[in-house]
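What follows is chain A.
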Amino acid sequence: MKAWLTALIALLCSGLALALGAAMLALPEFAVRLPGQVAANLDASGVAHPVTAVLLNFRGYDTLLEVAVLLLALLGVFALSRHASDHAHPAAPAHPVLQTLARLLAPLMVLVAGYLLWIGAYAPGGAFQAGAVLAAAGVLLRLAGLLPAWAQPGRLLRGGLALGLLVFLAVAVAGLPQGELLHYPPALASPLILLVEAGLTLSIGLTLAGLYLASAGWRQ
Partner candidate 1 sequence: MSAALLYALAGAALFAIGLAGLLLQPHLLRKILAFNILGSGVFLILVGLGQRDGTIDPVPQAMVLTGIVVAIAATALALALARQLLDLTGQMRLPEDRPDAEPADD
Partner candidate 2 sequence: MSDPWLPALVVLSSLLPGLIIFFLAESRIRLRTTLNLTGALVKLGFIGVMLWGVQNGREYVFRHTVLPGLDLVLHADALALLFVSLSAVLWLFTTLYAIGYLEGAPNRSRFFGFFSLCVTATVGVAMAGNLFTFFLFYELLTLATYPLVVHRGTDKALRAGHVYLAYTLAGGALLLIGTVWLYGLAGQVDFVHGGSLSALPPEAAGQLQLIFLLLIAGLGVKAALVPLHGWLPMAMVAPAPVSALLHAVAVVKAGAFGIVRVVYEVYGIEFAQSLALLLPLAIAASITIIWGSLRALFQDDLKKRLAYSTVSQVSYIVLGVALFGPLGTMGGLVHLVHQGIMKITLFFCAGNYAETLGIHKVSEMDGVGRRMPWTTLAFSLGALGMIGVPPLAGFVSKWYLGVGALEAGMPWVLAVLAASSLLNAAYFLPILHRAWFKPASGSWPDEKIPQRGRWETAPLLLIPPLATAAATLATGLFAGAAFSPLSWAELIAVREYLAWIP
């Protein structure tokens, strides 16, 4: 790359940063304020933790699409690993201490995930964090050589990956006769959100783990 082009881009980027900074220091008062509205509607949302309320109720539609994005990324990884030269790659032998550690930690991590899922209704936590912990368990097991790589998921695994999104979709349209898309009747909001989160935890855990396991399958 030519030096002057590098300099130009660096200059432009610094300029952009400065402009952004200047703009941020000259902001007017907010015209709309949402924290108050979130708090006011928290009771009707079915959960007590504001972030979870936004994530799964007020802006639950974003989350629905986001879960699709996640699944889509995994599909992309599958599509690519399909063309990789070596598919079935046996788990690499790992240190016995690591294996033992993984055997012990993995069930514990599943427990933690369950706790995070449940606590999400009241405090920081929820499906994404829980799913991430599940995925971490998967990565750990893989590193310990206890899980095979999956370039070609079977039907059961595909079902598990899709379950969260399908449950979410079903709950989203189930409310249509009574109201809009993703409308939870206030009485049922809590259990419905828990149902959605449970499905999501499983699928997000599987998907995040899959992002690792599917690509780890074609190391040479």
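The candidate set was assembled so that all candidates are chains of the complex that A comes from, given by their letters.
Remarks
Here is the rule we use: a residue touches a chain if its C-beta (ideal position, glycine included) is under 8 Å from a C-beta of that chain, and two chains touch if they have at least 3 such contacts; residues count from 1.
For clarity, every value in this text was computed on a predicted model and none was experimentally measured.
Here chain A is shown alone, and of the candidates 1 or 2 it touches 1 within this complex. Residue ranges of chain A in contact with candidate 1, taken from their complex: 1, 6, 9-10, 13-14, 16-17, 20-21, 24-25, 27, 30, 33-35, 38, 50-51, 53-55, 58-59, 62-63, 66, 69-70, 72-74, 76-77, 80-81, 83-85, 128, 204, 208, 211, 214-215, 218, 220.
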